[in-house]
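The other protein chains are all here in position, but one chain of the complex has been omitted.
Showing chain A:
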């Protein structure tokens, strides 16, 4: 609502956003088809991929796509997801977090510990899902592995998928809960106020960049060629 009246800053570039939503689509399809194979009450989800047999055929290929996209985003976001001192304090004050008493929380960086936990849970689960998934993959790969190993892979695949799905439920809820954060992934930008309120240390770091200070919407594109954007005050009419 007041997005247009407030200065905004870049949080996610177009590449990251495209990657994120491609992953989101893949994850939803994988979740639906995977649950369908996991438990009979979910079997009707196979219709989302064109029926039971198509689900069986497509599920692993979509899984490989998700893995590749995830590796790209995981590498690029690694440095922001390392644990820091304030994170521990933030976690201790989970009650304040859940009760929206943000003013009591210590300042944190680009990601809060909740987001970091999503990151590390997926770092754990997605490679496990890939490896166990390849072991189960018929007709291409399963034949090369002994049946006892396939059994263990099937159970571990289900457990890892369970952790990943639970994590993503929390991730999606957090995005709905914290107003202003979905725009980071749909538009790439957040307001200065949002950034300073939720991620003060990241905000301060970003404010060292002239283009972010100006709140210039097109700065990211221009930044690649020159720094003219810095002179613009960023108050575009858009």
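Note that a contact is a pair of C-beta atoms (placed from the backbone, for glycine too) under 8 Å apart; a residue touches a chain by one contact, two chains touch by 3 or more; residues count from 1.
In this text, contacts and distances are computed from a predicted model.
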Determine which name in "Formate dehydrogenase iron-sulfur subunit", "ABC transporter permease", "PadR family transcriptional regulator" or "Hydrogenase expression/formation protein HypE" the UniProt entry assigns to the undisplayed chain of the complex. "Formate dehydrogenase iron-sulfur subunit"
Among A:91, A:165 or A:201, which one touches the chain that has been omitted from the display? A:165
Only one of A:21, A:144 or A:173 touches the unshown chain, namely A:173
Residues of chain A (touch criterion as defined above) contacting the omitted chain: 2, 4-8, 35-43, 52-53, 55-56, 98-100, 102, 136, 138-139, 142, 147-148, 150-152, 154-155, 158-159, 162, 165-166, 169-170, 172-173, 176-180, 191-194, 196-198, 215, 234-235, 237
